[in-house]
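Structure incoming, see below.
Of the protein chains in this complex, all but one are displayed in their positions.
Read from first to last, the chains carry the letters A and B; within each, the first residue is number 1.
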Amino acid sequence: MLCALPALPAFAQSEGLYGPVAENAVRGGRLNMGLLVEPPGLDPFHQAADARIRITVLVYQGLFYESPSGEAVPLLAESYEVSDDNLVYTIKLRQGVKFHNGAEMTAEDVAYSYNYIRNPENGSPGAGDFSMISDIKAVDPTTVEITLSEPNASLPMTLGNKYGAVVPAGYFDDEAAKNLMNSESVGTGPFKLVEFVPNSHIVLDRNEDYWEEGAPYLDGIDFAILPNSASMLVALRNQRVDLVALTRPQDVQQVQQVEGLEIERWPSLGQASVDLGSETKPLDDVRVRQAISLAVDKEEVMKASIGDFGQVLGTIPAGLQERWGLPLDQVPMQGPDIEAAKKLLEEAGLGNGFTLTLTTINGYDWMDPAAVTLREQLAKIGVTVDIQRVDLGVWINNFRSSQMGFTFNDWASQPDPNLLFYRHFHKKPEGADFRNWNNDEASALLDEGRATSNPEERREIYNKFQTILAETVPTIMLFSPDHITVRSQRVQNYVQHPTGWYYGLARAYLSD
Amino acid sequence: MGKYLVKRLAASLLTAFLASMLVFLLVRLVPGDVVAQMMGQAGGETAANALREFFGLDQPIYMQYLAWLMKVLQGDLGVSWTRGMPVTTMIGQAFLVTLEIGLLTLLVATIIGVPLGILAGIYEGRPLDTAIQSFNILGLAAPVFWVGLMLLVAVSSLFSWSPPLRYVPPTRSLGDNLAILALPILSLGLLQVAAYSQFVRQNVVSALHQEYVRTAIAKGVPVRIIFFKHILRNVLIPIITFMGLILIQILGGVVIIESLFALPGLGRLLLTAIETRDYPVLQGALLIVVVAAMVVNLLVDLAYRLIDPRVRVS
Partner (left out) sequence: MAQYQNVATPENGSRKEPHLQPLLLRMARREPGLLLGLVLLVFIFLVALFPGLFTQASPYAVDVNAAMMPPSAGHWFGTDDTGRDLFARVVYGTRITLAICGGSLLISAFFGGLLGLVSGFLGGWVDQALGRLVDVLLSFPPIILGVIITGVLGPATVNLILALSIVYVPVFFRIARAGTLSEKDKTYVEAARSIGISEPTILRRHVTRNVMPLILTQYMILFPLILQIQAALGFLGLGVQPPTPDWGAILEQGKDYILYAPWMSLFPGLAVLLAALSLMLVGRALQRRIDQR
């Protein structure tokens, strides 16, 4: 017997998608949005960068939409059923969906797209997320069946919009297609790509054949790429742009006094953290890691980095705290407690202190002030911190080869604890265990959490996991910087999604 | 002349070839390639290797270089690894922007710098000369990007104005185009005006000190005639040489000005290519910069020879 998960009624669905449906939206007009970070490409299959996802969610769609509260809401899917053993998902597809090239979307396309991405030979960074899938096949033109090798409660969320998308079957048969997605638009999303001129701008136009009735409201979006916030703020002040999502919340101060600009703060799923790789001496000693955790004053680091525009974290990003987080007053090893930290260092035989190199990444603005502040904090327990700034490419190489040492990190995931924790913290080979944490108990909990679909039980399991995480300190989650949007008053109904992706543009409109 | 030209060209080509090799090696010595960046924190090894194979990064470096060189010789600079566009198209677009900035800056520098220099030279030692020279040295000492930054703030706070965001080619709208380029050209121009006028002043002064000019002045030849016949002629050749130097300097200065003012020129293309480790774009853009600098040098050289037949082929 199949246990059926009822699809949400159509009305509620469209309300949940992308953001609130506007009551009396004005149709038409083009919105100017400023981009502080240029996407390194617009290919949802081969590009992991967040700057890419922010934009491609408007052009490409997956089967589900990751709602801000952490639900997987059917998007190109209409409904789905799960078999009793939780291994087979039968997904009914939405009908009447057209690709930007005019072709009708069918189950063949869906099966092709997800089969392409899950094959690591095709070079997608998202392949790992799909490794629990053993088979995807089109049952009939509107039904897809996905079989898992083991139960996984976050499958629908995995079929969201981060990696991959539904594209016409056979799209990648042409080798050159790997390079074409910056100039071609083959998605099903509310907007289609018209032009991407590197270092200059990206133009999206409304998809006239879009399947949602009446959406989107805008005729198009012109993204202007301005890589430094000084120019961006000047442009905002002089109304050259209508909307910007700031990458540095503290920049708000520079436009706060400007008339006609609306500033809004939104919770985020991102986290600024310090990672402690156990391959680096003396971080292999848990007492040393605990001492560092106790010495850190997260509040002060946050204040130095982004001012008051964020939330201090326990063991999970702010956007996930309410639903999945260990209550903040129950998180162990939280500082600052210099005495306790010193005691731990003495027990570890390092009472006289030692020197650590802290890695920061070039281009991540918050890391410099945070590094300077952390340096002062750790000096109090006798730890001398040298700061080393490296390029992103170099950093990623170290990270991926689990040679990260003591480093700042800046990352985010979809709103699901399994997608957040598993790959980062499960021991090898199932997970990547970037920090060489190698914790059996925590890995067992991650396996259990992934296979459990009851939300209450799941929460219980992840709370246990977070307690271990805080006690043994492979990472110290510092704060989630709020998403800050600045918009001119004519921009209406824009809601910033906690992932930082620009879903809200599918619901935004311009008042006259 | 023809023989000289061939020799010069051959030497330039060899240098360009060696420069390309240097660049090719340099960029590949660094950890963290484009695939690492595409993979981010998520990707697995199999996927990464598949992409490396796709880009040819699994080949030995000399093979990669040969393959690249072969294509370059056929006029194909390859396809950008992050943008999927032909590198020639990207460079073509970017080069036009940079060229426009360069030529306009040169124009401004010449129009303002040359008269200033001549004035200062003629009034050597007088207050006007001192004033112009003080301006020159300030212009030379001020960092270009800092001037740009200060201009941006000053203009924005005084007039609540800032340049339009998206670069518009002059063919589409000359007004918008100039509005976008005004501040960058001003900030680059300050330095070049200073350099130009300083240079011209020196040449005017040294011309004025020439024996025959002194004699002419002593003999009471009208100032106008002395100026046009002796001084201007003496100053013209160095001015042309200097133009080349300035163009090359602008080519360098443009890197930082383009990134400050978000102009989609060659400099910014280069910087983003370094950041994203987009080797085909990086190699192509550098090759163009090197070749452009060489062409400018060559043109200066030729102009020099045409104007002054005394300079004989060595």
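Convention: a contact is a pair of C-beta atoms (placed from the backbone, for glycine too) under 8 Å apart; a residue touches a chain by one contact, two chains touch by 3 or more.
Owing to the predicted nature of the structure, the values given are computational and were not obtained by experimental measurement.
Trainee: For the full complex, can you list every visible chain touched by the one that's not shown?
Mentor: Result: the unshown chain touches A, B.
Trainee: For the chain not shown, which residue from A:22, A:328, A:387 or A:495 touches it across the whole complex?
Mentor: Within the whole complex, the residue contacting the unshown chain is A:387.
Trainee: Decide which residue listed in B:41, B:80, B:192 or B:259 touches the omitted chain of the complex.
Mentor: B:259
Trainee: Please output the residues of chain A touching the missing chain, sorted low to high.
Mentor: 228-230, 233-234, 237, 248, 250-251, 253-255, 300, 303-304, 307, 360, 362-363, 365, 368-369, 371-373, 375-376, 387-391, 394
Trainee: I need the residue numbers on chain B that touch the omitted chain, in ascending order.
Mentor: 11, 14-16, 18-19, 22-23, 26-27, 29-30, 133, 137-138, 140-146, 149-150, 152-153, 156-157, 248-249, 251-253, 255-256, 259, 267, 270-271, 274-275, 286, 289-290, 293-294
Heads up, the rule we're going with is that only the chains that are shown with their structure count from here on.
Trainee: What is the distance, in whole Å, between the centres of chain A and chain B, each centre taken as the mean of its C-alpha atoms?
Mentor: Centre separation, chain A to chain B: 41 Å.
Trainee: Contact residues on chain A for chain B in the complex?
Mentor: 32, 34, 38, 40-41, 43, 46-49, 120-129, 163, 175, 178-183, 196-201, 222, 224-228, 230-231, 234-235, 237-238, 240-241, 363, 391-397, 399-400, 411, 423-424, 434
Trainee: What does chain B use to touch chain A in their complex?
Mentor: 30-34, 36-44, 46-48, 50-51, 54, 79-85, 90, 93-94, 149, 152-153, 156, 160-162, 164-167, 259-265, 268-269, 272, 275-277
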